[in-house]
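Okay, here's the structure, questions in a sec.
A single protein chain has been removed from this complex, and every other one stays in its place.
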Amino acid sequence: MAGSGAAHLRDADDVVLSVRNLVVEYSGRRGERVFAVSDVSLDVRRGETVGLVGESGCGKSSVARAIMQLPAPTSGSVRMDGVELAGLKGGALRRQRRKLQMIFQDPISSLNPLRKVKDIIAEGLRVHGGVSKTDVAARTQDMIERVGLDPATASDRRPHEFSGGQCQRISIARAMILDPAVLICDEPVSALDVSVQAQIMNLLEEMKERYRLTMVFIAHDLAVVKNLSDRIVVMYLGKICEVGTSDELFASPAHPYTRALAQSIPEPDPEAPVQAAALSGDLPSPLNPPSGCRFRTRCPLAQDICAREEPEIRQVRPGRFAACHFPLDAQAAQPQLADAAAV
Amino acid sequence: MSIGAQPREIVADSPAASPGPLLEVQNLRVWFDTPRGLVRAVDGVDLRLRRGETLGIVGESGSGKSVLSRAVMKILAPNARVLPGSHIRLNDVDLATVSRKQNKHLWGVDLAMVFQDPMTSLTPVLTVGKQLTETLRYHLNLDRTAAHDEAVRLLRLVGIPEPEQRFHQYPHNLSGGMRQRVTIALAISCSPKLLIADEPTTALDVTVQHQILNLMRDLQEKSHMSMVLITHDLGVVAGRTDAIAVMYAGRVVEYAPTKRLFANMRHPYTRALIDAIPKVALPSHTRLASIPGRPPVIVDPPPGCSFAPRCPSAQQRCLAETPALEPDPQEPGHTSACFFPLGTTDGDAARKRNIAAGVTAAGTPVAAEVVL
Amino acid sequence: MTNLVQQRPGAGGSPGTALPSAPTATVPAAATPRRRRRRDIGAAFGAAWIAVVVLAAITADLLPLPDPNEVTNAFSAMPGSAGHLLGTDSIGRDVLSRIVHGARISMAVAIGATGIALVIGVTLGMLAGYFRGATDSAIGLFVNFTLAFPPLIFLIAMVTALQPGLVTLVVALALLGVPNFARVARANTIAFADREFVMAAKALGARPLRILTRELLVNVMLPIMSLALVVMATLVVAEGTLSFLGVGVPPPAPSWGGMLAAGRESLSDNPQLVLVPALFFFLTVFAFNRLGDWARGRVGRESSL
Amino acid sequence: GCGGSGSADGAEAGTPTKGGKATYAVNVEVTSLDPAVCAVQSFDRCAPIFGTLLRYDLDKKAFVGQMAESFDTTDGKNWTLKLRSGVTFSDGTPFDAAAVAFNWDRVKDPKTLSPAARSTQGMTWKVVDPQTVAVTLDKVNYQLPWTLVRGLSAIGSPTAIQKAGADVANSPVGAGPFVLKKWTRNSQIEYTRNPTYFEPGLPYLDALTIKVIGADDQRLNALRGGEIDVDWSLLTKDARAIESTGGYQIYRVPLVGGTGLQFNLKDPVVKDEGLRRAMLMAFDSAQINNAVYPGDQPVDQLLRPGATERDDALGKFPDKNLAEAQRLFDDYLRRTGKTAETVTFTCYAGLPALEQVAQLIQSQMQQIKGLTFKLNAVDGATLSSLSTKREFQTIMGATLSQELDRLYDVFHTDGALNVMGYSNPEVDTALELSRSSGKPEEVAAAYKEVVGELSNDGPLRTWRYQTGHLYVNKKIKGITVAGTNSGAGVYWQYAWRSS
């Protein structure tokens, strides 16, 4: 699995963000290459929420940052509303960036601890200029209110006086004040308590409706991603495994990895049977990814070909794309213990 | 849970037939002196755990789960203060009375702990093997080769491939899941009677989390040890525990056998917690029932139920009085700390009142839909 | 430590500073009553003492004290009396007055040199830490160069080269202080530049200068200020050492180090000539250090947020 | 009694015994033990190794031969140096006329950079026979023997010097009472007895150590702590302290001149006599001594009271008189049309006592309203360079010697050390006479004249009568004191340790 390819891309006019053949490599401490993202393509339609799931270190954040050009990807193209971002520099890039905003995982560290909330939120307007002082103040107040904080009490406080959920609201306000076309959320709720997580998810949902926002939503919690996304992209070790609509993807995974993920989700239901571990072993190192299909080292279905040939993403079912030599069919895909044990 | 555990000696002198619980925590209060004030991290907790059972402790960040577990392990930070009147009994021995020397053989031998973050809970400067053997040799008086063999056996037991090689490696050479296996191996190395696992999988990936939880369950079943499984994820405890204690702001607000708890939540917080969790089974874009407000502040808390400000059932009484953990009259073994528990007439009435008013006694707005 | 390891609240924070067991994220300070904050007596004393010394230094000329250079009587090394509270020095000058005027030099050196070193060091350190790469290498080379140069030799040579005097001293000591600030500023800039709020600022389209000044500077200044206090203490000592070695501010300008050096000759006959300036030295350095400790403690707490 | 002579308070007793060692401490390290250099700069370190050709006996007030047998003249121009026969250097080579000539040639050679080079000007020498050197001067100078007590006194083994090459500073070989064992720079020099020393039975001591301890108080502490046996000092107050302790012998060597306020008479401002006189009248020696050198008497003339060459009738330093000083200064301002004047005083930095003195002088001078007296404290090297180049207005200068002959170099118009640019025809004549006359009375009269004039003019205003002190542990006997430019030295061959 875990392959390249563009079969899942759509040719529609309303594609706002289109990412092609994205490659992100870092140089590690001793000069080795870290293959964080290898040849990932995806597209996002206007008003759509694309979820990106995968385990830690699979390159989700790298994709997000590459889209933001922070830093620019090693290679590949990122188009926003038809404008190519890769290769843009200086002022031109800065102008494009306002259309593309991001919310980070850690609500605390994504806010400057020493600035007042109103300054943090107004920063975007100030950076881009052209807005009068009173306008800035008014829009800031308005935005604070929209994310569910009280402008009167919140404006002059500093982030450390707020809880994680409130900080995340401030982050959302900061991103939204520029009226971005696309909002990238890099695990915005995984640092939050369960009780607050729901507040933020509801808020994002609300914002999306209100502003017809396009979102790329990243999380490792499948349930969270599923709840917020229209389409889900599953990643494994820098590559895409499977793409499908959120309601179907986990119900009938086509890729063995997706199935394993689905099986691993603990259900808050004492009656549900505890499943045997769906996968053995850990994520291989991105320093030296396995040949062929990157998932093969842990895949219960792996065959020789998986080591030799990298699977291309292809449509396995209508609206379902997977990069696997042996995709599961809709029935076999029902999570079952037997499969794991068979290999 | 596997009941018929063979009785084994716990603390040296305790009679095997001792009918009492293995672990009993009574009115535990741990406060921290901080520059900001007195942090009441654990503020009157009562718990009981029988042999061979698994107790789940759930609660949000900061609710005092870790402090509770550390208090049991006696590894609290230097600025912690365990208030008088607190009792922790392990097999009827009050841990406060155990001398430091005896303590050493209590730790590791009777009591063991697995920490949340496998990245930091192994000593980075010692090889995996050294850490295992030093523990084995110290407690079990094994010689070098015996300790080595035992260590390798343990590594194999926790599912580490090529244990002979891993033995000589440093923690940083291992992946997160692998490290957590090593910490588990360390914890069970002297066959403890009680294993406390403080969010053992929170830092791990879902697939690995699954492996580790299964491993722990298997080990527990094999060795009949008791386990305290601490987590903030109700999903984790649902299928793997015999009983669950829900903590909020340093207190246990509800305590019941797992199935009973899920079937019949008494405390509004437990209910709200469950409802706020997104579930894969639900269709996407389902609006979640969130809990209003934010987690409580436990520095010099005001009187009253600490959940009251966020509670849809809150009444005037909740603001003034602190509810005690009381057994449910209808369900023995189910206790909750609420004046207006759900599913009781009082509770339903309180809720209705608040919905009618649109606001709770604490001033929190309530919408009808919240009350599913 | 990098953020590659997925973090949960409380588990993170900057390395070494945060109490790993304290998920401070859930203890918002605003909602926390501060009234219980324990007073740090040492720091309070330190602040008071420094305030007194600085005030005395500023208003030295206005205070009802004899001229520090005036030889007030034929008898020298007198112990305290009504006219001369702390007595006179070995050539009959009022010790209190010299101490007060000497405070000027100590404070001028401590504050002036620290100030200059801070400005240069922080600028260099932040540039190095933010841009990394070649800028970092070049600045690193400079910093290492300054460190490789034996400091006392540098000072003595500098002071001998340029006429000895307050300005020379301040400049020379400032140069020596630069690497300290540069290193701390660089380390903190790197730490903060990794934080997501900097990424967010970039995402908003802010220029490097804006990021450096609006987002990073204040954050870097917190640890820098606590360092500055410690550096001030060191510089008070350094000035004394130089005076002691005879390359400090030239006479007759009163300086504490000079008084110590002069009094050293009569340690056995008139120990008070050494003990009095030594006491002031002690108190001042002590005060700076206490304040530094306190500031560091605060920064530690703050940064763990 | 004290002062006046180089002898100790109290009589020597007992018969000298051989053996033991002595430790002596001084305040500065020397740079070189090259005989051409060290005889001037570091007599005390040099003399044990090389001995001196002549010695000035402080009690007899006469030159006596030491390494040399005699140094005589009939006309003050032609001199004969007679050496002893059979003396050898410690490396076995003969100590003869050729060796003397070789050493003196080295002194004269500019390449040696010898500080004694100036004294060989106008002087030629010839080896007459192995025991005789004939010396000829181009001008009469009856004071010439002084140079053989000091600058030209050290004769090293030519063989050793040639062998050492560039390392000559480090490997002295002489014929003196001791030989160098080990020189740990800035710490100590260790000597052991020279078994081939010519004076029979001498030296008494087996070993001698000279330590360098910079701080006066620490030297004193070391003496009290028994770490050293003999302490060199210029401080009278230390003498007091030691006296009160008891158990130590104190030797005092009165010196000529001292450190003082020196004027640059070529400076456009300071050359004004009225201004200078005003400053001299503001000068208060008593205050300085009280504060910095307690126990020393105030200075009112170049020579101390009781000195034979002192005659108060011929001149004294002006008495302190502030009113008069102010009057003179105002007068100066009127004459020059200025409203105020600034004079800079170049002084030592880093030497606490001298810094204090400078500050006192400053405060005294500034009692004259309108006069700003600025201190320019510099390190020693800078000070001497400024002094030599005459780049100062007033400076902390010194003339310090045991003999009055030194005044010639310092105050004669053509004097090699006349950095002040001092020129007084009467002084010049008298100084010339002091050298050209062979008659002691005439010389004494000439010196009286010189001293009187100098005191009147005050080109160098000193503040205390310098006295070299030696504080000696009573165990060490037979101390024979030498006057040196730095105070007091010891002819160590006569010293012995009583058990």
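First chain written, first letter: the chains are A, B, C and D, and each begins at residue 1.
One rule holds in what follows: a residue touches a chain if its C-beta (ideal position, glycine included) is under 8 Å from a C-beta of that chain, and two chains touch if they have at least 3 such contacts.
One rule holds for everything that comes next: contacts and distances are computed from a predicted model.
Engineer: Looking only at the UniProt record of the hidden chain, which name from "C-deglycosylation enzyme beta subunit", "ABC transporter permease", "Cytochrome c oxidase subunit 1" or "Ion-translocating oxidoreductase complex subunit A" is the right one?
Structural biologist: Protein name of the absent chain (UniProt record): "ABC transporter permease".
Engineer: In the whole complex, not just what's shown, which of B:Leu106, B:Val208 or B:Val228 touches the removed chain?
Structural biologist: Final answer for the missing-chain contact: B:Leu106.
Engineer: Which candidate, D:Val64, D:Ala98 or D:Leu113, sits in contact with the chain we can't see?
Structural biologist: Once the missing chain is taken into account, the touching residue is D:Leu113.
Engineer: Kindly state which of the options D:Ala222, D:Val357 or D:Leu404 is in contact with the chain not pictured.
Structural biologist: Of the listed residues, the one touching the omitted chain is D:Ala222.
Engineer: Which of these, D:Val212, D:Leu314 or D:Ile395, touches the one chain of the complex that we don't see?
Structural biologist: D:Val212
Engineer: So which of C:Leu86, C:Ile139, C:Val198 or C:Val237 would be touching the chain we can't see?
Structural biologist: Per the contact definition at the top, the residue touching the missing chain is C:Val237.
Engineer: Pick out the residues on chain C that sit against the missing chain.
Structural biologist: Considering the whole complex, chain C reaches the absent chain at 1-2, 4-5, 15-17, 19-21, 42, 141, 144-145, 147-154, 156-158, 160-162, 233, 237, 240-241, 244-245, 260-261, 264, 267-268, 271, 274, 278, 281-286, 289-290.
Engineer: What residues on chain B make contact with the chain left out of this view?
Structural biologist: 70, 73, 75, 77-78, 103-109, 111-113, 115-117, 119-126, 131, 134-135, 138-139, 162, 165, 170, 172-176, 178, 183, 186-187, 189
Engineer: If you put the missing chain back, which residues of chain D would it touch?
Structural biologist: So the residues of chain D touching the unseen chain are 29, 31-32, 34, 40, 110-111, 113-118, 121, 166-170, 184-188, 211-215, 218, 221-222, 224-225, 227, 379-382, 384-385, 387-388, 409, 416-417, 419.
One rule holds in what follows: only the chains that are shown with their structure count from here on.
Engineer: Return the chains shared as contacts by chain C and chain D, ordered by label.
Structural biologist: none
Engineer: Compared with chain B, which chain's mean CA position is the farthest off?
Structural biologist: It is D whose centre lies farthest from that of chain B.
Engineer: Quick one: chain A and chain D, Cα centre-to-centre, how many Å?
Structural biologist: 90
Engineer: For chain A and chain C, let me know how many angstrom lie between their CA-based centres, rounded off.
Structural biologist: 47
Engineer: Hunt down the residues of chain B that sit against at least two other chains at once, touch-wise.
Structural biologist: 60-61, 176, 295
Engineer: Where in chain A do residues touch two or more of the other chains?
Structural biologist: Only 56, 163, 193, 220 qualify.
Engineer: Give the list of chain C residues in touch with chain D in this complex.
Structural biologist: Against chain D, chain C makes touches at 69-71, 74-76, 90-93, 160, 164, 245-247, 250-252, 258, 261-262, 264-269.
Engineer: Would you mind writing out the residues of chain D in touch with chain C in their complex?
Structural biologist: 215-217, 221, 241, 286-287, 290-292, 294, 349-353, 355-356, 358-360, 362-364, 375-379, 382
Engineer: For a test of understanding, state which residues of chain A touch chain C in their complex under the given definition.
Structural biologist: 56-57, 65, 68, 70, 93-95, 97-98, 100-102, 104-106, 108-115, 123-124, 127-128, 157, 160-164, 171, 174-175, 178, 190-191, 193, 220
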